[in-house]
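Just one protein chain is left out here, and the rest sit where they should.
Up next, chain A:
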Amino acid sequence: MADINIRRVEKSYGDTRVVHGVDLDIRDGEFVVILGPSGCGKSTLLRMIAGLEAISGGEIAIGGRVVNDLEPRQRGCAMVFQNYALYPHMSVAENIGYALKIAGIGKAERRARVQSVATAIGLEDYLDRRPGQLSGGQRQRVAMGRAMIREPKVFLFDEPLSNLDAKLRVQMRLEIRHLHQRLAATSVFVTHDQIEAMTLADRMVVMNQGNIEQVGAPSDVYDRPASTFVASFIGSPPMNLLPGRMTESGQHVELADGQHVPIPTALAQGRAGRPVTLGIRPEDIRHGPAAGGSGLTAKFDFLEELGMGRLFHGTLGGQDIIMHATDKTPPVFGTAVDIAFDPSRLHLFDVETGKRLAGESGRADKEQWSGYRATA
């Protein structure tokens, strides 16, 4: 069993604290992706798990055993690095088998295990090459092989795909997923690529400035972002965030330019008359007058063709907004056009803390929107 329990873990470099008391429980066999902008402390957290970085405060336990004072080699983790970090003077076979050699495993067994790992990563024909004679993708595979051969309890990945081209990245992503299915080892994967995070993760951890903003399944994090930070970080293009004020009736949010957005009553909850941030994803906005006549208008300036839809860029209530339209309505630029928000997909955030207030009230509402769309 290799679950990882992280308790109030902190990291400081001198006086600067870069990880602020993080709590996280990773279950045995789970694939967890840590996602966040550059410099938020993802690598630092991962390296504290690996033992490459001293823990300034709190406690990390792997498989129930506190590892704070253990050397990296005693923690049973294997790590895949961003720049592969292969030994340049060793052949592929030696690179993969080095950990076994250090562990004092005999030549014959070593050769057999290297062979089987090489087969698994598709590098049987390259065992005698030096890393310098391999392509980026092949080097990446060697790095994975080197991690696999020890049959570790925990796999740690620090942006292992970021040096690969787009196509190879997708392919390696699938291979990592396969690998995980086969080995079922607990995996922690750091990235700042949200597609990578969404596709790989059983659970996703979104970090910001040394704090965890949200932990949850990818769809959860996408549908119910816990804060404006997560809302604007996850999703491409990001969620539209519009400053507004809840009306006294609690039925609408009034935007800066006086337009009213009707909201489900469930969202109002004692916020009447208070300022809020209204969130709506680009794909939850569409053309056309809303049913019930409470239409919104926005002005669009240009569009981007995606093939699977079009991104309309414009302004609403003095804010830039983006609408992802999948219909074929002919674009109108420069004058106000009717748009509608999916009421079941509205998000409300506290203006001061940026925390989520409520929203996305569930499947029932979803149905309602389909009906709503049909009537439009």
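Everything that follows uses one rule, which is that contacts are C-beta pairs under 8 Å (C-beta built on N, C-alpha and C of every residue); 3 or more make two chains touch, one makes a residue touch a chain; residues count from 1.
Note that contacts and distances are computed from a predicted model.
> Can you pick, from "sn-glycerol-3-phosphate transport system permease protein UgpE", "Ferritin", "Cytochrome C" or "Acetolactate synthase small subunit", the UniProt protein name of the chain not displayed?
UniProt lists the chain left out of the view as "sn-glycerol-3-phosphate transport system permease protein UgpE".
> Looking at A:M79, A:V92 or A:I322, which residue reaches the missing chain?
Per the contact definition at the top, the residue touching the missing chain is A:M79.
> In the complete complex, which positions of chain A touch the hidden chain?
Listed in rising order, the touching residues are 47, 50-52, 71-73, 77-79, 81-89, 98-99, 102-103, 130-132, 146.
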